[in-house]
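Every protein chain of the complex appears in place save one, which is left out.
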Amino acid sequence: MKPSVRAIAHCTLLIAAISSAQAELPAEPIPNVEKLAVPYPGSYAIVHDFAFGSLIDSSFSLVDTEDQSFKGMMSAGQFATITHSVARQRFYVGETIHTRGVRGKRQDLISIYDFANLALVKEIELPPRRANIVVNKALTAITSDDRFLLVFNMDPGTGVTVIDLDSETIAAEISTPGCSLVYPDQVGGFLQLCGNGTVARIALNDDGTQADRWVSDVINDIDNDPLSEKATLIDGVWHFFTYAGAVQPIDVRGATPQIGKRWWLASEAERKDNWRPAGWHGNAADAKGNLWVGMTPNGYNGSHKDPAPEVWLYKPGKQKPAKRIELKSPALSIDATRHKKPRLLVVNIEGSLDIYDGLSGKHLRRITELGETPYMVHAIHTGDES
Amino acid sequence: MSRLQKLTEQATRGLARRSSRRSFLGLIGAAIGGSAASIPLLPVARASAPAGDSGVPAQSTGNPEDPGNPASCDYWRYCGIDGFLCSCCGGTANSCPPGTEMSPLTWVGTCRNPADGMNYIISYNDCCGKSSCGRCMCNRNEDDRPVYRPNLNNDIDWCMGTSTNVYNCSTAVILGLATE
Partner (left out) sequence: MIKRTLSTLLVSATLSLPLSLPAVADLEPEPIGRIETLPAQYPDHWMMVHDVSFFHMFEGEVLVVDPLATTMGEQYKGMLTASFIASYEQSAKRNEHYVAETFYSRGSRGGERTDVVTIWDKETLKVSGEIIVPPKRISGMPKDITTAMTPDERFMLIYNFTPGQSISVVDMEKRVFVEEVSTPGCGFVLPNGKRSFTSICSNGTLLTTHLDRNGKATGSEKSAVVIDANDDPVFEGAAMSGGVAYFPTFQGRILPIDMSGKNIEPQDTWWLTDESERNWRPGGMKPYATDSEGLGYFLMNPEGGEGTHKDGGAEVWVYNLAEQKRLGRIKLQSWGLALGSSGSGDGRLLSVLNPDMQLEIYRIPDGEFVHTLSIAPQTPFMVYGAQ
């Protein structure tokens, strides 16, 4: 009477066979697993549940911000990161997993998923030193030529693992003493922010090793008004933001970064009210160069990660907000789609995703039940700008 | 404590509480159905989990012979389901989300289709290989029997015969009409 695998399967088949002939509704196939239509429309986004209360079981949910549908998810280990390549139709999830859950041997991985199935395609084992840092977009990046994936390491020595995306193997390890995170430039290299207030730029050889290293003057007053590491790339210019609200553009279109002239997000009067940039990742841009920045009033020493009750919209090249969008619920993090009519995506303090018309600021819809602590949203830059 | 901490703690606690309350009151409400309106909790259950509150828009099979909202615990096929509805997780009532694996084994229940008044054999195949979807928790126990009657039980993680038994969500697949 042991209900073996075969017995149960046999039994269900039998029932189906006997009864399907008379049924109004036909029998349905088993197994049956969905596939996703590719390429993705430009309305897709990834919401990252950091799972703060259950760090080893985080996840990335793929949603359609146009119709609120939930397309699928990828499970991940602790302090995960996500990067994607539209050309390769791949997600690259960085994760740390221990063999016994919260104990045992540490394994660091880049796990590769395909867009069409959200299925694991390949794992690349990393040296066990990827930075275990709370959700941060600058922990990984793909170079502008779509050739290398950069993984920031900290043990606590700092460095970068370079992964060749053609062979999906580790190409090189670069030691970057004193400098952190990765911000791709437009010519195959990347920037880093350094602890002494300089910015470094590393150029790569064709094999992924370091070709050249350039260091700026001291441009970052870390003690008094540091650049936040949460930044946005607009038309080849990285936009960094100081805690007090100055914008520091760095042009990375050429081999030597050009440190741009700073400007203020807020007027002098607004700065008197201490309007400052805020949010876990409070800045984003679209394909046209519109810039959105989460802002909080009554800023203070320590307010730089506070939720942002407003998002200010700066039109391309303009240094005054064209619109102040009062959010339905304060933002932890924001991003923008690359549609003709860009959508402002906001993961809010209630743990749901609000979707706004990016230009008018009109609240369009909300997607809920996206995990325990969804801290980050990534618009997928699919190339669909319709 | 910073404002952020306060706010996010409030928010995440609220979220956790709401989601668990929704889930577990929801399951009671759903399980009791309309038959026991006298249970004092029921209105709370209803209030805490109104249809659509999950943020999952109502769905339809498009077939009038298969009525109801597959993203809702009230959908007729779910009379014996226990878990997260795949309709809210990237799958449908009878298919798994992308990148998961459908278990070939499971238990079967019998649910009455309100459109044709007939009882169908429903197979509650689990989708496996990714962690808990966490959306649209639903538990209804019509004809569920204890775990020592495995083929009639919904407490078992039916991710068996799959490459892992990691549970993601549950489907409700029509096998055919119940013959009585």
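First chain written, first letter: the chains are A and B, and each begins at residue 1.
Basically, a contact is a pair of C-beta atoms (placed from the backbone, for glycine too) under 8 Å apart; a residue touches a chain by one contact, two chains touch by 3 or more.
Note that the structure is a prediction, hence the values are computed from the model and not measured.
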**Q.** Candidates B:V56, B:C88 or B:L105 - the one touching the absent chain
**A.** B:L105
Q | Contact with the hidden chain (one of A:L120, A:V134, A:A255 or A:L359) | A | A:L120
Q.
For review purposes, identify every residue of chain A that touches the missing chain, sorted by number.
A. 1-5, 8, 51, 53-57, 74-77, 95, 97-104, 107, 109, 111, 120, 123, 129, 155-157, 372
**Q.** Absent chain, residues of chain B that touch it
**A.** 13, 16-17, 19-21, 24-25, 28, 31-32, 35-36, 38-41, 45, 82, 105, 129-132, 134, 139-150, 153, 155-157, 159-160, 163-167
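By definition in this document, only the chains that are shown with their structure count from here on.
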**Q.** Inter-centroid spacing, chain B versus chain A (mean Cα positions, whole Å)
**A.** 30
(Q) Help me check something: in the complex, which residues belonging to chain A touch chain B? (A) 3, 5, 8-9, 11-12, 15-20, 22-36, 52-53, 57, 59, 62, 67-75, 113, 116-120, 302-303, 305-307, 330, 332, 348-352, 366-369, 371-373
**Q.** chain B to chain A touching residues, read off their complex
**A.** 2-4, 7-8, 10-12, 14-16, 19, 53-57, 63, 65-66, 88-92, 94-106, 108, 113, 115-116, 118, 120-121, 123, 125, 127, 130-136, 150-151, 160-161, 166, 168, 171, 173-179
